[in-house]
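Got a structure for you, questions after.
One protein chain is absent from this view; the other protein chains keep their places.
== subunit A ==
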Amino acid sequence: MNLALKDIRHGLFRFVLTCFGLGLLMTVVLAMIGIYNGLVSDALAVVKAPAADVWVVEAGTQGPFAEASAIPVNTRDAVARMPGVAEAGAITYQTVEANHAGKTLRLYVIGYETGRPGGPSEIVAGRGLGTSHFELVADRKTGLAVGDTIRLGRDRFHVVGLVEDAMNSGGDPAVFMTLSDAMTLQTTLDPAASRVQAARGTDAVKSASVAAVIARVEPGADVDLLTATVRQWKHLAALTQAEQEQLLLASVVDRARRQIGLFLGILLSVSAVVIALIIYTMTMEKLKQIATLKLIGAPDRTIIGLIVQQALILGASGWGIGLTLILLVKDDFPRRVVLEPFNALVLAGIIFVVCLVASGLGVHAALKVDPATALGS
């Protein structure tokens, strides 16, 4: 006879309610884990997307993500000609705000040379950029659809394709456009500002600089040697892909990452205390029944089984409810929630250990109870 299940069935509503409460707590824990992963993943997404081996940026900077970087656009030709370089492309990054369908969109504009590194990795709807002007490939999170048009700067752009999971470290969704469009967007002034500049007798800002040049190397080429060679050019700096990723994590998202990590630690501690408290309270409420069980001759293993099984069922149910809820709502979060099976398994392991430790407290109290407690009224 499984006493744990019988007891659960007896107070099913209360038990389910407790499991649901615990499940909500687990949802928050899983959400925090997902947000933490999402932050790291988002931050790296923009660096990983071009699948570059070397980043050539302005000398004395750690651009283009940790610091601003501007290098001449023709740097690309110089890099492309270096031994060991398979292909190279110039790239720009900028954040703009635009109105669309009555909403203000904050967009991370990536300008790249079509047919060269730096473009979107996979088009999930529509097509890639086909013409040199006024076309966009947007991340789904922008809310734009294929066929939409949106005004950026002084020009209207047609959305021709969609991608997923392309954003900057701040979570702003990316739009891809040709390098020339991006450079125009970067330098073209608002008409009023342009008139002021003309009145002052100066031309509108013109620039032929890009944020970085990225390069893919040929198989077997020495990336470190290549970056060392680039660094010999006094006006340029070079970073390997690994250095760029490390730099991004260490400088741009480090504080946010540690903040969320610390909060996650606190949340897990609170969850552990709550689970322990629930299980301990459940046991304390049953002390008289446990005394009766002892009196009629139930061995310790029956009593331990009753407490530990209930604790594990509670923990497993809370985990299951939490996982189900977060999977249902994760796409509604404003920032990306990335949950790996490994995360869910680690949380299951933590809950298992917490439940065992918490039931240990209950078991200790139960084994101490005097069977004589069952006698008398």
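Everything that follows uses one rule, which is that a residue touches a chain if its C-beta (ideal position, glycine included) is under 8 Å from a C-beta of that chain, and two chains touch if they have at least 3 such contacts; residues count from 1.
Going forward, contacts and distances are computed from a predicted model.
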item	value
UniProt protein name of the chain not shown, from "ABC transporter", "tRNA N6-adenosine threonylcarbamoyltransferase", "Sarcosine oxidase, gamma subunit family" or "ATPase"	"ABC transporter"
Which of A:Arg76, A:Arg116, A:Arg216 or A:Lys294 contacts the chain that the document leaves out	A:Lys294
Candidate in contact with the missing chain, chosen from A:His10, A:Arg81, A:Lys103 or A:Arg200	A:His10
Those residues of subunit A which, in the complete complex, touch the missing chain	1, 3, 6-7, 9-11, 288-289, 292-300, 302, 370-372, 374-377
